[in-house]
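One structure, pasted below without further comment.
The complex appears here without one of its protein chains, the remainder shown in place.
== chain A ==
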Amino acid sequence: MDVKIQQPEQQLIEPLVKPGAKSKRFKKAAKRVNNQKYLQIMALLGVVWMFIFNYIPMYGLIIAFKEFSIIQSISEAPWVGLMQFKEFLQDENFLIVLKNTLGMSLIKLIIAFPLPIIFALLLNELTSLKLKKAVQTISYLPHFISWVVLGGILTTWLADIGVINDVLLGLGMIDERTNFLASPDNFWAIVILSDIWKELGWSAIIYLAAIAGVSTELYEAATIDGANRFQKMWHVTLPAIMPTIAILFILAVSGVLNSNFDQILILKNSLNESASNVIDTYVYQLGIQNARYSYATAVGLMKAIIAFILLLSANKIMKKINGTSLF
């Protein structure tokens, strides 16, 4: 069917192209390339870089289907089919790490995702520019502390003689000192709260930028219509930054199988193990530390495929709901 429809179109086009036009067009293009040759070469460098560092390493993915040992080359390793994948799915720790990974990610998605938006909206309402700048700077400062450092600080703060115990005890919110990292019950809360504290200001930047791009005429029109500040926020600002929110949401959904590896590795200990072992740390233990690279690659590949499916579905849903999508 398709072919039949296409044929007349082609016939329509072809007579329009005069003989020799092809080479003319090619010449034109060549001239244009020639004019931009330095820019093109610079762009080419980027392409070469991407090819070398992003595409060639993809060849290594085949070790997920092999039993790779680091003293052999990849091609020498024997094929084992889906063995590595099966092993991970049959692993009795699989369900626990999946539960921890998804649990923390979903709570983060529900709580930590909207917070920067609210924060940005509120920050936008501040009339004093000085105060706005100060709040913004202070709120994104923690982002620049590495988790390695922050983890050490948090461990001390959360210890039984740490500052958080002092404060809670002083406020009468707890009766006796506890070491918060010493039980699985608190772990998710600690991870999520510390992550919000660290990244809130930083994540708000992109929304603030989007808000800055909203045309002032819309606000003026809303004012004339008698909208108050809250209504303006709800009916003007929010719809205007919706595409940004949608795109970031799509990306966040595709990342639910990821967890903040540094953070969890550092805060994890033998007492909170049952709540803190996530896919990433488990693969690190089994795959990297014990040099089972095939296994680690298989899990990584599986994660990437699931993330890709999630990305596509989130993208599709978003497109249906409000017409914005990544592609």
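Going forward, a residue touches a chain if its C-beta (ideal position, glycine included) is under 8 Å from a C-beta of that chain, and two chains touch if they have at least 3 such contacts; residues count from 1.
Methods note: contacts and distances are computed from a predicted model.
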Candidate names "Ferredoxin", "3-hydroxyacyl-ACP dehydratase", "PQQ-dependent catabolism-associated beta-propeller protein" or "ABC transporter substrate-binding protein"; UniProt protein name, chain not shown: "ABC transporter substrate-binding protein"
Identified contact with the non-displayed chain, of A:70, A:171 or A:224: A:70
Residue in contact with the excluded chain [from A:104, A:150, A:181 or A:264]: A:181
Residue in contact with the excluded chain [from A:56, A:288, A:304 or A:321]: A:288
Touch residues of chain A, complete complex, unshown partner: 38, 41-42, 45, 48-49, 67, 69-72, 152, 155, 159-161, 179, 181-182, 269-271, 273, 285-286, 288-294
